[in-house]
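Heads up, one of the protein chains got dropped from this complex, but the rest are sitting where they should.
Chain naming follows the written order as A, B and C, and within any one chain the residues start at number 1.
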Amino acid sequence: MSASPGVWLAAIFTLAIYSFLYGDNPVYKFSEHLFVGLGAAHMAVMGWESMFNRAWTPLYTKGEWWWSGAIIGGIMLLTRWFRPIQWISRIPLGFMMGVAAGLSARSAIDSQFWRQIQSTVTMKLNTTNNIVYVVIVVCTLAYFLFAFNEKSGLGQGIKGVGLVGQYMMMIAFGASLGSTIMARLSLVIGRLDFLFKTWLGVLK
Amino acid sequence: MNGDFLTRMQNIDRRVIYTVVFLVLLFPMFNPIGLPLKISLVTQKAFDAVDALPAGSLVMFTTANAPGTAAELEPQSIALMRHAINNKLRVVLNPTAAESPRFVDGYRQMFLKAGYVEGKDFLVLPYLAGGETLFGAMGSDLKSAYSMIAAGSSALWDSIDGMQDFDMLADCGGGESQLWALAHIEAKHKTPTICLITAVILAVRQPYFTSGQYKGIVSGLSGAAEYEVLARVPGKGASGMDAQSMGHLWVIFTILAGNIAYFITKGKKSSGGDR
Amino acid sequence: MQLVAGTLGKVWFLIAFTVIFWFFVDRTAKGHKLVIRRIAGFDALDEAIGRCTEMGRPVHYTFGVGELDANVLASFDVLGYVSGQCARMDTDIIITNALGEVQMMTEEIVRSAYVHAGKPDAYKADNVRFVSSVQTAYMSAILGIFQRERPGANLMLGPFFAESMMLAEAGQQIGAIQVGGTGRTIQVPFFIAACDYTLIGDELFVAGAYIGRKPLQVGAVYAQDFGKWLTLLLIVAGTILATSGNNFVTDLMKK
Partner (left out) sequence: MKILRSSVPIWLGVFGGSIVLLAMFIKIPVHVGLWSKWFLEWRVILASFALTLGAGNLLRIHANRIRMKREAWMYSYVTIVALIGYTVLGILFKRTHPVYSFIFDNAYSPLSATVFSINAFYISSACYRAFRARNGHAAVLLLSGVIVMLGSVGIGYAIWPGFNTMTQWIMNYPNSAAMRGMNIGAALGIIGVSLRVIFGLERGHLGGE
């Protein structure tokens, strides 16, 4: 059995969280509230450090003036705490939303849309596997068509193809679930390893 | 077996499932079964790519390892670090997530213990926030992205001009960082890239391996176990594999049992917990 | 002005997308009725809120811990609608956030939904909560909230990471009616396994159009559908041509 207070503490917290699997209890509540506090604090510390390293130091020591935009924007965000001037925080907020949209659109157009099509159109339909692949892509995509009248002939057709796509998606979802179970079990194995090897020392 | 029992089995208390999961995982940890380990192609290729690097090659190890995913990523990372040490590679350690610096400290200790000199044979970069933005900045101008590192403070850092000087990029994480590595670094500098990931995301990363963008993938605890075998650095990965197999077997058993019970009692009304 | 090499195709695509977008915005604004197929996940929202009202339990709404992106924005449309309905039905809505900026935006959305519903005083600031930007801390807090405040509905729409499984299963355990939806397709299976209704990928992004039927949003759906038809055309034509040794489509897309 370990003599290190740190290991004991870690073991107690591990058991505290697992106790939730039986039901909510004071020990879990304590650990949960502690963790939420620590988590927010760690993020604040990392955020502060990063702000300092990334924006303040280059601005202050190297004269990279353009960082001041970020710092001024940040201070504008903080007006949120003062009701009469709260509206000022909307200015950087609007900016953040815009940039997020720009960035989202950018990666969607390139890696998620264009390049995925590119790697599909180069497929030659000369093996069964490739034909299956292309058919599945087409059917799945058909499921995501929205703007049609379900009662019309075309609508019925799209719905039919989409239904095949739906079945294909179910295969994919099953596969994901199946392979995820393994990944998740590893995490418990990691904790058990800690409890029985590092803490109790009963496992070689 | 009567219908009542079967109905109850379909709505079995979760806590029973949980308890058995614990026991089933524990049993093989105490009594190793030694089930066969099949080396997968992705791991083999990852190992080959690292093993082919001549001594002194420069590797960038970007890691988003965090306590939540460490059970999978840590054994992989340690195996890779030990392989790098055995092959005398120079490594730049780069924590890219807010929770990673503590893990990088651990690798730093490993290198120091192996006789590496900090700043000459290996280097630890400070953590910078930014996620994708950071990868973009690294790809376009590594030195200015880390402009807070003073010139002259490290011989290794001074000898590097940018990502083009690296012989390999190894990205570790359970999020999107492997895609950023591809988009901003591999695409631009053709740096051979491997990734160390959680098994969950293997399904979505595999297409990038097939297309040759990743030279190899180490995925999950099984990937770690395979890498340990290939690199001859026994560690935590291999010891967990039996437990995984047993855990899986139990889950499959519950699913089959649940289905059999469901089909026998089909038509009867089942209450709750069955949505 | 000079274009980056290899982006000409994308530029043309974006231009076409924009033109079609505005064309249909114009048409809907002029009163043309445009159709959108049924999406069960959105129809279920009212049922979920109704059940909470009946049982006197709150609605829980979350975006997950992912970054501020298009998923969050699409989800904002749903949140606006749901919080308005909650205000009208006098049902509490708890929103848990993992990002500071999203927290601020949700405050604005929920508050104005309450104002529009004519019940500005019913808005409870303490129910729009920042929980944690640390994924696991966020999960642990949600487990607690679910056990202690027992929401009757759990709506999860946004960019989810591994917290999806835990949220959905925890909600299932307390018997909440659940709707899950995300454009991060890798998380969809977990919603499928534990939710009553799941919005798969793109379905989430038509939220605004489906619920609000505002011309602007309906226009976007038509532009999205144009993109899909174009993709289908490219894939079918491209693969058939590629099989016969003609790389026309491949080359076209490289330009």
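The criterion applied here is as follows: contacts are C-beta pairs under 8 Å (C-beta built on N, C-alpha and C of every residue); 3 or more make two chains touch, one makes a residue touch a chain.
The structure presented is a predicted model; accordingly, all values stated were derived computationally and were not measured.
The chain we do not see here touches A, B, C in the full complex.
Residue-wise, the contact with the chain that is not shown comes from C:S133, picked out of C:S133, C:N154 or C:T239. Considering the complete assembly, subunit B touches the hidden chain via residues 12, 14, 17-18, 21, 35-38, 66-71, 99, 101-102, 129-131, 133-134, 136-137, 140, 199, 202-204, 206-207, 210, 222, 241-242, 244-246, 248-252, 254-255, 258-259, 262-263, 273-275. Residues 6-7, 9-11, 13-14, 17-18, 20-21, 29-51, 54-55, 66-67, 69-71, 73-75, 77-78, 80-81, 87, 90-106, 108-110, 112-113, 116-117, 120, 129, 132-134, 136-141, 143-144, 165-182, 184-185, 187-188, 190-191, 194 are the ones on subunit A that touch the missing chain. Listed here are the subunit C residues that touch the chain not shown: 1-4, 7, 10-11, 14, 17-18, 21, 68-71, 73-74, 76-77, 80, 97, 99-101, 103-105, 108-109, 111-112, 126, 129-137, 139-140, 143-144, 148-149, 162, 165-166, 168-170, 172, 183-186, 188, 190, 192-194, 200-202, 204-206, 208, 216-217, 220-221, 223-224, 227-228, 231.
Operating definition for what follows: only the chains that are shown with their structure count from here on.
Ranked by number of C-beta pairs in contact, the top chain pair is A-C. Distance from the subunit B centre to the subunit C centre is 30 Å, each centre being the mean of its Cα atoms.
In subunit A, the residues that touch at least two other chains are 42-43, 103, 110, 172, 176, 180, 184.
Counting partner chains per residue, subunit B shows two or more touched chains at residues 68, 99, 200, 203.
Touching subunit B in their complex are the following residues of subunit A: 21-22, 42-43, 46-47, 49-50, 53-54, 57-58, 62, 103, 107, 110-111, 119, 172, 175-176, 179-193, 196, 203.
Note for the complex: subunit B touches subunit C at residues 14, 66-68, 99, 131, 174-175, 200-201, 203-204, 272, 275. Listing the residues of subunit C that touch subunit A in their complex gives 9-10, 13-14, 34-39, 67-70, 72-73, 101, 104-105, 108, 131-134, 136-138, 140-141, 143-144, 147-148, 165, 186, 188-190, 192-193, 200-203, 206, 221-222, 224-225, 227-229, 231-232, 234-236, 238-240, 242-243, 247, 249-250, 253-254.
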